[in-house]
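Here the complex is missing a single protein chain, while all its other protein chains stay put.
Let's look at subunit A:
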Amino acid sequence: MSTALKSRLAAAGSALRERDVDGTTLLLAACFVPMLAFFVVVWVIPIVYALGMSLFASPVRNPEFVGLGNYAALLGDGAFWGFLWNSVVYAVATTGLSLVIGLGLALVINQRIRGGDALRTLMIFPYLLPTLVVIFMWKFILDPNIGILNQFLVDAGLIDKPIAFFSTLEFAMPAVVVTSVWKFASFAFFILLARLQAIDPDLYERARVEGATTWQAFRDITFPHLRGAILIILLVRGIWMFNKFDIIYLSTRGGPLQQTTTLPIRVYQLAFSEVNFGMATALAGVMFFLLAGVAVVYFRAFAPEKEVA
């Protein structure tokens, strides 16, 4: 918003506030009270409360203050680093593949190919279909007994006997990654397509007139326009995938042999299978601080708040 506009608005606002004949104060309250109340109730109180709990051993039954004991136990356990590693592998693989597929398809559809609109509509499905439905589809496709992929691979002579993808050590993580990429590639696709369509076509026209090749046009026009969006996707999508719970829980429960147990799965296990809320809230606390650390870097590097404030 321009400064002139702002001061004009502020003047209008304060003039009204002085008289307050038509309830500007009330309007101010109506705008901000719901949001503030909401943030306090569902964000601040639960998080502070849970961080408090993480300082107690078994806080539900007989709270005994242990300070940072839960955190020390958590970080001192070798298994934690394995789960962290699984989270990183999963986040990097799914984000990278989603970006590649989303970018490829966005570039393709931006060429205004025949059937492009239909393809764009098609891509909405993976994004909007609930995770559970996506899991059912892929569990069926990858099923060892009746799955069509196994049927196809056996028929084609590529494998001797069917593979139980979701429950085999070396295939479980790849199977979860493929399932996730199927769902989340559209996210990158839609964001990149929106950016591509905002590029002034005259730029390409001028490049063409000057004899630039397609590659040169991509390098000098398309890519610079997409760079910001690509970084945002890597960052935000990466964070979300690192923290993804439902898709892994529904496909493997973190198995086989904790091969796909990421930190979100571990939090859930600690809280609801082992009913150890001290450790569960401590792990949630660790994940909270990891996220906060990434957010600080993000705000420093991109200043995304400049878009609005």
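As a working rule, a contact is a pair of C-beta atoms (placed from the backbone, for glycine too) under 8 Å apart; a residue touches a chain by one contact, two chains touch by 3 or more; residues count from 1.
Just so it is clear, contacts and distances are computed from a predicted model.
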Among "Carbon-monoxide dehydrogenase medium subunit", "Glutamine amidotransferase type-2 domain-containing protein", "Carbohydrate ABC transporter permease" or "Archaeal glutamate synthase [NADPH]", UniProt's protein name for the complex chain that is not shown is "Carbohydrate ABC transporter permease"
Contacting the left-out chain: of A:Gly78, A:Gly157 or A:Gly211, that is A:Gly211
In the whole complex, of A:Ile109, A:Ile163 or A:Leu226, the residue touching the missing chain would be A:Ile109
Logged for subunit A, residues touching the omitted partner chain are 1, 5-6, 8-10, 12-13, 16, 21-24, 26-28, 30-32, 34-35, 38-39, 41-43, 45-47, 49-50, 53, 101, 104-105, 108-109, 111, 113, 115-116, 119, 121-126, 128-134, 136-141, 146, 148, 151, 182, 187, 190-191, 193-194, 198, 210-214, 232, 236, 239-240, 242-243, 245-246, 249-250, 264, 267-268, 271-272, 277, 280-281, 284, 287-288, 291-292, 294-295, 298-299, 304-309
